[in-house]
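A short worksheet on the structure shown next.
As you look at this complex, bear in mind that one protein chain is not there, while each of the others sits in place.
The letters A and B name the chains in turn, as written, and every chain counts its residues from 1.
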Amino acid sequence: MQKEQDQILNEVTTGEYKYGFYTDIEHDSIGKGLNEDVIRLISEKKNEPEFMLQFRLKAYRHWLTMKMPGWAHLDIPPIDYQELVYYSAPKQKARLSSLDEVDPELLETFNKLGIPLEEQKHLAGVAVDAVMDSVSVKTTFKETLAELGIIFCSFSEAVREYPDLVRQYMGSVVPYTDNYYAALNSAVFSDGSFCYIPKGVRCPMELSTYFRINAANTGQFERTLIVAEDNSYVSYLEGCTAPMRDENQLHAAIVEIVAMEGAEVKYATVQNWYPGNKEGKGGIYNFVTKRGICKGDNSKISWTQVETGSAITWKYPSCILKGDNTTGEFYSVALTNNRQQADTGTKMIHIGKNSKSIIVSKGISSGVSNNSYRGLVKVLRGAENARNFSQCDSLLLGDKCGAHTFPYIESNNQSAIIEHEATTSRIGEDQIFYCNQRGIATEDAISLIVNGYAKEVLNKLPMEFAVEAQKLLQISLEGSVG
Amino acid sequence: MSTITKNMSLRDQFLNLYRDRAGDISANSAPLLNNYRDGALARLEDLGFPVKGSEEYRYADIESVFKNDLQKDFGDIRVTFNIREIFHCDVPDLDTNLLLLVNGRYYNGSELIRKLPGGIIAGSLAQAAKDYPEIVEKHYGRYAGASDDGLVALNTAFAQDGIFIYVPERVKSEKPIQVVNIMISDNDLMAQHRNLFIAEDGAEAKIVVCDHSLSAHRFLTNSVNEVFTGKGAQINLTRIQNEHNGSSQITHSYSHQEAGSNLTASIISLHGGFIRNNIFVTLNGEHAENHSMGLYLSDKGQYIDNFVHIDHASPNCFSNQLFKGVLDDYASGSFNGRILVRRDAQKTNAYQSNNNILLTDDAKMYSRPQLEIYADDVKCSHGSTMGRLDDNALFYLRSRGIDKREARLMLMFAFAHEVIQNIKVKALQERIDDLVNKRLRGELSRCNNCAMKCG
Partner (left out) sequence: MLVIKDLKVSIEGGEILKGVSLEVNAGEVHAIMGPNGSGKSTLAAVLAGRDLYEVDSGTISYMGEDLLEKSPEERAKEGLFLGFQYPIEIPGVSMVNFMKTAINEMRKHRGEEPLSASEFLKKMRQKKELVEIDSSLTNRSVNEGFSGGEKKKNEIFQMAMLEPKLAVLDETDSGLDIDALKVVARGVNNLRSSENAIIVITHYQRLLDYIVPDYVHVLYKGRIVRSGGKELALLLEEKGYEWIRQEELNL
């Protein structure tokens, strides 16, 4: 029985990455390496106003003074930042005015990924900004959204069209001094999405950015900025894939969210960057800084993430609960297989009175992977009646992987209540036997149990993405049960 | 008084101090202990002093503790006092074999080693290293030696004496062995002693360590304890920290447990200005069982920091950590507990719990319960809470006519008692209950027999 399980586990964990194809399209790239001239060139290529160039240069100079953080439970091989290409754009005909002008190769690429850019084929009520390598390829439903005063466009366009908004909010949640990768991103980021929801507007559709790394030897550095004015609402989705390559590629993104009084922002990620092969060759280094601030009273930010891809993940979507009665949420499923490494979690900083946060983290380790939850809950002195509850569970599939939990809990307020619980377990033989006895094959039983284990988090995703995420878990698990 | 200049790093200060005083240090110790000094100095040079903000010393400011200019006693300083006059153990009904440690040095006139019934040996570590080198050699530095904490190397380089307890195979020590560790001086003083407790296979021992400070000076202790628990051996170790607020204590405790052994260690921190307890346990044989517990009651500007690391190096072991604390005024505290389950340590059961009550908005607490797990067939869990007294329980007590203040005290006492109830020496348990009760009521405003009024 045990043996058979091991074998099935093995089979399940050896599943192929199905988004690993490469699109043969001409790229407009600059040479590899990083210096001030490269940064000037990026800024120039993007036709940026002077303040952007200055912001980039300040960030770059600061980055030079920093060191890669070493505190995570990760084994990161040295990265030669001079060997990377910092700008690569798929070559397209002149500027687009309609979809017909999008390069058919690109359309095909996104179709293959299940992300149709034709609006008539849209995923039920989802507007998409498609980003390939360094630039945004196409944003759908822009006009529909504009009628409500919602701005949804590529970051480059926002810099050109709405410089005041960009200037006001960019770097206000994640300053370029924040950490090594944030500084790097601030210096070289090439595109990303911008979203602005005016006062009192409920965004009628899901907004989504789809990131695709295509070119080789290229780092992807995008940034996303979401501003939700008073009493507005938006739900945002992010997906990502990359071709299979033998070398490691760097992805260092920034996401900033500002929620004003009474606003609610939901941000969901299904992260499926290429994880490398079974032996740990290739794969994306995913070093991402995501942070939201509940600036106004009664505002709410909710992060949901399903992390199955990337060779190494270093990512802590966080909430600064500045206003009174604010709410921060973090729901995460992180699955690592083969030689993947993940160190992910959140930070909840309670500043406002009656601020609440909830953390639900479900780690699943298999193969010879290492999966760590790392999270900070910090209650400042004035955060009266702050409340946090954290539940961080780990599931081990097989005896060669590692599952770790590293919470940091800091309280400086006597009325605050903070609770943290964590358990580590494996799938019980009796559970599998029970399923077998009801006619369910072991492999299906494992998938069933893992999905049940992750359900609390998957339920937080919009419907069609929850289904996708479930499938993804199943595929990512292929070959992994014991 | 030393002439150390302030602009030198702490590490270099101590390296220089050693160079200046190497003769005294060796002369007033034992050759066996002296053998380890050079290696330790090289390690210290390499590791340096811990830095605040590092993962290990995230909240503990070691530098500030060392910044005071403290006298070091290498055996050449005489403090004049009559120990019988100033100290008597006030635990009624506690019949123990008493060992005294004064300023890090074994104190008992001419009798440096005591032979107790059953062949138990207890007394000065330096003397034991001369009389029983084969026993000391087998364990000294074996458990703490691999540490990458510069403070452990510092201790190994400078430690001259300490307490040695040896319980031979299958011998059960009838009476608890009590170590009274006293700091008393005419000047501000630093001490670095070294204890070695050995329970051979099947042996049983109850050990009580009481820390006191008896003069109104600044004290700093940087001590290392090594504890060996042989196959099937049982040690029950209780430590009561009750030094005044002008004192700082850094203790590094390394316990090594063989198969089927049981070590239950409790640390009750009643008083002390700065307390850092490093607790490392290695479960090195199957079916070993470890209970590590702590209770801390801190107020004023006290700092309490428990850093616990349980290494499940063998399958089928059990460990449980329970640390609870109440922080009042502007006290701050930290708990860091790690359970490490190694690749082959299947069927591990490991638990960890840290519960804190903050009584004011000026008090701070940091908690880091951690799991690092590399085996799949394990049961591990941890929990950490921070908060206030339970409103429902408070209301229930008040609805029965109990005053709010009294009800709060009852709940705090109950909160603390969960730790105390695990202390197996009955007379001691009752005494600690009493001390904790008084402490919570503010009646233990100064420690027993202490001349110094804290705060």
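What we mean here is this: a residue touches a chain if its C-beta (ideal position, glycine included) is under 8 Å from a C-beta of that chain, and two chains touch if they have at least 3 such contacts.
Computed from a prediction, not measured in an experiment: that's the story for all the values here.
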{"item": "Among shown chains, those touching the left-out chain", "value": "B"}
{"item": "Among B:R114, B:H287, B:R343 or B:H417, residue touching the chain not depicted", "value": "B:H417"}
{"item": "Listed residues B:K52, B:K404 or B:K426, member touching the removed chain", "value": "B:K404"}
{"item": "Residues from chain B at the interface with the omitted partner, ascending", "value": "390, 392-393, 395-404, 406-407, 410-411, 413-418"}
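Convention: only the chains that are shown with their structure count from here on.
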{"item": "Partner chain A, residues of chain B touching it in the complex", "value": "55, 343, 346, 356, 358-388"}
{"item": "For the chain A and chain B complex, residues of the former touching the latter", "value": "71, 73, 379, 381, 394, 396-426, 482"}
